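Report on the structure given below.
Of the protein chains in this complex, all but one are displayed in their positions.
Every chain is named by a letter (A, B, C and D) in the order it is written, and numbering of its residues begins at 1.
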Amino acid sequence: MIILQVLLNGILLGGFYALIGVGFSLVWGVTNIINLAHGAIALLGAYITLFLFQYYGVDPFLSLPFSFIPLFIFGYILQRYLLNLVVKAQIFMLLILTFGIEIFLVNFMTTFFSADFRSVTPDYAGESLIIGDIVIPYIRLAVFAICILITLLLSLFLNKTWTGKAIKATSLDIDAAMMVGINPAKIFAITFAIASGLAGVAGSLFSLTQAFSPSMAGSLTLRAFIVSILGGLGRVEGALLGGIILGIVETLSSYIIGESYKNAITLAIMVLVLVIKPTGILGKKYFAEVKH
Amino acid sequence: MKFFEVRNLNTGYGDLQILRNVSLEINKGEIVALLGSNGAGKSTLMRAIVGRLRIWSGEIIFNEQNITNLSPDKIVKLGISLCPERRRIFSGMTVKENLEIGAYQRRNGLKERMEKVFSILPRLYERKNHLGGDLSGGEQQMLAIGRALMNEPELLLIDEFTLGLAPTIVEILVDVVKKINESGVSILLVEQDVHMALEISNRAYVMEVGEITISGNSKELLENPQIKESYLGM
Amino acid sequence: MKKSVILFFIFIAILVILPFLVSGYWLRVLTQTFMFAAIATGSNIIIGFTGYPAFGNIAFFGIGAYVTGVLMTKYNFSFLLTLPLCALSGFLIATLLGLPLLRLKGHYFAIATIGVMEAIKEIVDNMTEITGGGMGLTLPIMEGEPAYIYKFFYYAILLIMLLTIAVAFLIFRSKFGYALRAIRIDEDAASVMGINTSLFKTISWAISGALVGIAGGAYAYWLTYIDPSTVFETSYSVKMFAMILLGGGTTVLGPMIGAFILELVSEFVWSKFIEIHGMILGMLIILIVIFIPKGLFETFKGGFSFRKIIINLRENKL
Amino acid sequence: MIMLETKNLAKKYGGLEVLNNVNLKVYKGEILGLIGPNGAGKTTLMNLICRLTDITRGEIYYKGELINNKKPYEISKMGIARTFQVVKPFKGLTVLENVMVGAFYGRKNAKNRAEAKDIAMDALKIVGLLNEKDREPSILPIAQRKKLELARALAMDPELLILDEVMAGLNPKELDDIMKEILLLKERGITIIAIEHVMKVIMGISDRVVVLHLGELICEGKPHEVCNHPQVIEAYLGSKFAQRGVA
Partner (left out) sequence: ADVIKFGAAISLTGKLAKEGNLVKNGYELWKETVNKKGGIKIGNRYYKVEIKYYDDESDPNRAAKLVEKLITEDGIKLILGPYGSESVFSTSAITEKYGALMVQGGAGADKLYTRGFKNLFGIYTVATEYMDDTLKMLRNKTPKPNTVAIVYSNDLFSTQVAQGARASAQKYGYKVVYYKDYPKGTQDLSTVIVEIKAKNPDILIGCGHFQDTVVIVKQSKDYKLNPKAIAFSVGPTLPDFVTALKGDAEYIFGSAQWTPTLKYKDPVFGSNENFVKAFKAKFGVEPNYHAAGGAAAAVIFQRAIEKAGTFTDINKIRQALASFNEETLFGKIRFDATGKVVDKGMPVIQIQRGQQKTVYPENAAEAKPVYPKPAWR
């Protein structure tokens, strides 16, 4: 019975991981930027939710648009006017650059929101659906549902809209994209904006289930990282799968081998997937092949 | 009034100047060939025309509009398309998706245009659900041309479209280019097969180390002794 | 080349006499700088020369630290005796890891090394019996006057840095170095030219691991207290990478120069702006990447000029 | 004497059969022209010989020795050198240094920089790139980059040289020059496999031509025999070409 509960926990957790990972993966696949500031951006979303909840009593779920929109704009500006200036430099320069942004954002948050751990606890927190011995907290269920929904919407957006197709084309070949009249600078910015907006939403949801502080940015980024690798870069469905796998691996390894080996096992599995199938489980031919 | 004109163009990469005072014009409905040995700067000129390279000085006029240093997407929108060297198709997208995205700046009438492209290039229709990257070299070149046509360009720039292709395929592609031209599209053609280029074009320019040195009627150039010696190897 | 070699030796000469002129604190700052220079230069053999971005190379630093720590506390080894063993364990572990991991490229390799680093950290964390786990390990404190101890570590770590640079230099100039650079640029082409790519990659990582391991060993004895989260520190990885990029990874001295600039600048920044130094450091990194993305060495090898900055800026823009 | 021989060689990518029972013979001292439509498997065949890709089935012998299980670097030490259809210069190294890598690690196995440099200079002289020796290869135009590929291969002191479309993109005049150089190499005793779509070149230099179509050898013989072979005209040359005659 415990094992069932543990598996379920893993899947629910996985929904959140998928949401934090999907934007990261998208940015990586399309712009070839590993955005180390992703976690920090997610935390900005968490602070927005906290702020609205504390001062205006806005329900955390209702605050999602309020964290999406400003961070979407923030992401757009960041890519358009900063990252685009250097996208053609060596890939690792970009890595360092996003790390610089992370340091900046984390310290910014520490200065303005303090290093305190915060958490958003609405009245209905802690209510659970109980089926026999199995407990399903409503909040986690809702978070999971929202994560799945958003991921699916994103998938639709990428496959059905002109902008979505342009994003796909740009991720395959920037030069060729320019030849057909796509402005990659704009596409990059939109991609980054979407990713940031979704990170913000993920952060908002995060604030409901966990305590957060600026210092947690790194570990969120690491999760996003693993999700992208597992699922395959730039692949929305991949992120969903990767997230759920990560969730299950974490809870299951914690149960079977012990909490203290959880990270080691998760990372070992990530390395294994890398070695066996570097494009990730759902990686598609020609996408996100190592670009230099 | 000129359909397309390049005036005293200077440009290059970083500090390095490649093109010097290049001037050239294309009239509506013409095929113009651009010849020159390797590294003369032909591809560079094409890149400059479509806005991929900053122009240092000089200007480019298209349909009475100054398009100097416009961004590539605006130039594509105005109706200039480029089939770049080495094809550059989207390997991870199907043939159909490749064509669709070719219409990014001309979304109306996409269906009809795709029909038209398929009728010019029937081979693409047969492979419409295959990934671009899985096509053979010749098919990829057809796809590159087809994709450019989806933008309904008035001026089509084609860079070395026969490179590394089997003679049968070259033959087919030459016919395709002629057909496209007959449908009203003006073409600027860069080609190493000087014979073929001069045969299908109306006029031609010869570029040497970044400068235009010879220009004139293609048929006449075929007989030009200088051309014969240095480009036709006779 | 000639000129930079002469400059380098003058620079080293200054470093050698410095301990007689400056205080303990600056000695410590410099010692730490040497340590980073050694890590960056050693890591650069795999990262810059061979083109395999071993982001998690700090793993070998941690391994070295724990080798020294465990041997000194549990087996009463003398410090100097542990250093060759640090090198050896770095070398062996890199060799073992190299077989599966060096098949990956680019980002993927970088991530795999991060994964490996975290996993090793966790293992050390859980081997409480031997390593003290999360409670860390306290090494014996060196006998003697503080002044003596600090000079000892200053010179010891300076020597380690010089050793690392010497090894990097010899590799760079050798036939082997050409092979590594060929591998960096195109592995298929390298292999048909007769280069045994998998062997050479592995050797280069192993050497890199050995050198970084020595630095780790010295660090452990120097700080006397190590625990998994301080020696397997991701931010050290990032710092190391920033140093390599700042100075230029395709050169021998670039990483060292990067280390000196970054450490000394952040020292300045830290002491001047206590509250907001983090934000300033972030800004600084951003500015470096925007304006000198190719690294100082590469960008300004013909002398400083604004034109080059502007050209770079144009080139890297989308 | 047979230099290289493949027996029933086959290659599959996933489900796609790219090469099927290829039995190729290369004789010492000859120039063998290899032609065939795009995607016929020419480059793949060369990749197999250099052992860059796995063999699905069949054997490859070099000078009588089975080389199926050799690594690319071992192959090159045995005296096989090649150029790449998509050029692969070592960016960041100068032209000279590029060629030195070949001298260091090919069959020549130069022991030190001085020796490697001498070998490299010779190779550069042969292909006519001496003037560019200190330039960075990525700013060279394609033709010169192809020459660089050639120089690098030569510096390895090959017995068998594989040229994968080194002449694509050259104009007729340039073609004449490089053809002469290749004939000179043959005189030095190097066996050559040349892949080319420019028929003028194939006709001009080959002692023998083989035609690969859909992964199978469909024809082999003297250049003019091959050119008039109906299957080759049908699959590769096209009717117009046949009418126009061999240039």
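The criterion applied here is as follows: contacts are C-beta pairs under 8 Å (C-beta built on N, C-alpha and C of every residue); 3 or more make two chains touch, one makes a residue touch a chain.
All values derive from a computational prediction rather than experimental measurement.
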item: Partners of the unshown chain among those that are drawn; value: A, C
item: From C:V5, C:L99 or C:M135, residue that would touch the chain that is not displayed; value: C:M135
item: Chain not shown: contacting residue from A:M216, A:I245 or A:V271; value: A:M216
item: Option from A:R118, A:K165, A:K186 or A:R235 whose C-beta touches the chain left out; value: A:R118
item: Touching residues (missing chain, whole complex) on chain C; value: 23-26, 28-29, 32, 122, 125-126, 133-136, 138, 141, 146, 149, 223-225, 227, 229-230, 270-271, 274-275, 277-278
item: Absent chain, residues of chain A that touch it; value: 2, 5-6, 9, 13, 107, 110, 114-119, 121, 125-126, 128, 130, 135, 137, 139-140, 209-213, 215-216, 219, 250-251, 254-255, 258-260, 262-263
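The rule we apply is simple: only the chains that are shown with their structure count from here on.
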item: Pair of chains ranked first by number of touching C-beta pairs; value: A-C
item: Centroid comparison with chain C (C-alpha atoms), farthest chain; value: B
item: Inter-chain centre distance, chain A versus chain C - centres from mean C-alpha coordinates, in Å; value: 31
item: Residues of chain B engaged with two or more neighbouring chains; value: none
item: Residues of chain D touching at least two other chains; value: none
item: Topology of the chain contact graph, where touching chains are joined (line, ring, star, complete, other); value: other
item: Pairs of chains satisfying the touch condition; value: A-B, A-C, B-C, B-D, C-D
item: Residues of chain D defined as touching chain C within the complex; value: 50, 52, 71-73, 75-77, 81-82, 84, 88-93, 97, 100-102, 104-107, 109-113, 116, 152, 156
item: Chain B residues within the chain C interface of the complex; value: 14-15, 54
item: Contact set on chain A toward chain B in their complex; value: 162, 165-166, 168-169, 172-173, 175-183, 284-287
